[in-house]
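Input: one structure, supplied below.
Missing here is one protein chain; the remaining ones are kept as they sit in the complex.
So, chain A:
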Amino acid sequence: MTHIQTSTSGPVLDKDLAAVERSGPGRKTRPAPRPRGHRENLTGYLFMSPWIAGFLFLIAGPMVFSLYLAFTDYNLFDSPKWVGLKNFTDMFADPRWRQSVKVTGWYVVIGTPIKLAAALAVAMLLAQKRWGQSFYRAAFYAPSLIGASVSAAIVWRALFSDDAVVDRGQQLFGIDAGGWIGDPNMIIYALVGLTVWQFGAPMVIFLAGLKQVPRELYEAANVDGASAWRKFWSITLPMISPVLFFNVLLETIHSFQIFGSAYIVSNGSCGPADATLVYTCYLYDQGFANSRMGFASAMAWLLLVAVGLVTAVLFWSQKRWVHYEEGGR
């Protein structure tokens, strides 16, 4: 055994074996099935080395650096100049920054609920096992894979431009407002439509959750003569609340970070009149087009804090509406 092990995990080990130490307070009562100590530690760190390097050099290090930059003036070429809180005060005084917060907030608040409601509704339809179910499931899921692409955004721009399908559709109802792409009040809803179109990914997760709801609950409710509405609120929703929570968390965090679709749908302008100036578009604009890397870092950190707060609130609210089964999770 030692023979094979040394060949795979380096020659240093044998000397150290004398100083075998138990790693961690052995919380598990059952005897460990394999040797522990230095050798096991070293193997662990060897296997983990790509992740450790990645975490240090691509995540933790850059985060610290970015936090520092957030308090500086930096244009990539001159060395960073410490400016204290100036980036943050500038930000709050900047109407375009406020606009970007408004646009992103609106996008998240409108888009996420509609997308999740659509996903849940369609999942409930598909949960009734019928012929063709898996075909529909696959077809509805497909937009989730292509929706984030430049292609989808280009098509979206075409569908929502003047005299295109959506415009013609509203003309049928006597609305003569033109395409949504050129309209600062409407273009954001074209973006919302693009995210709702990708309802398939949360739908698949809802569908898996719905399959776990015990049939007997519905049968008991039927005996009691409960309405479909009542069954939805009293059985389905509580039973799938962990899945709902997961979807809300994922979609919300995701929506905050929208970039490519807004950029392409607005032709790279984030307009008209800054109507699609989502947070990351402005971050990109300030950091790269205007070389205000300190300002952009401050923006990024504020986004991080905002997403962190939303995540914390969601986790906190979990107690009130998410029902985990005993022992499960």
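We adopt the following convention: a residue touches a chain if its C-beta (ideal position, glycine included) is under 8 Å from a C-beta of that chain, and two chains touch if they have at least 3 such contacts; residues count from 1.
Rule of thumb we're sticking to: contacts and distances are computed from a predicted model.
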Options "Roadblock/LAMTOR2 domain-containing protein", "HEAT repeat domain-containing protein", "Cbb3-type cytochrome c oxidase subunit" or "Carbohydrate ABC transporter permease": UniProt name of the undisplayed chain: "Carbohydrate ABC transporter permease"
Residue among A:Phe71, A:Trp156 or A:Trp180 touching the omitted chain: A:Trp156
Interface residues of chain A (partner: the chain not displayed): 1, 3-5, 7-9, 23-24, 32-34, 36, 40-45, 47-48, 50-55, 57-59, 61-63, 65-66, 69, 76, 122, 125-126, 128, 130, 132, 136-143, 145-146, 148-152, 154-156, 158-159, 161-165, 168, 197, 200-201, 204-205, 207-209, 212, 243, 246-247, 249, 253, 256-257, 259-260, 263-264, 267-268, 280, 283-284, 287-288, 293, 296-297, 300-301, 303-304, 307, 311
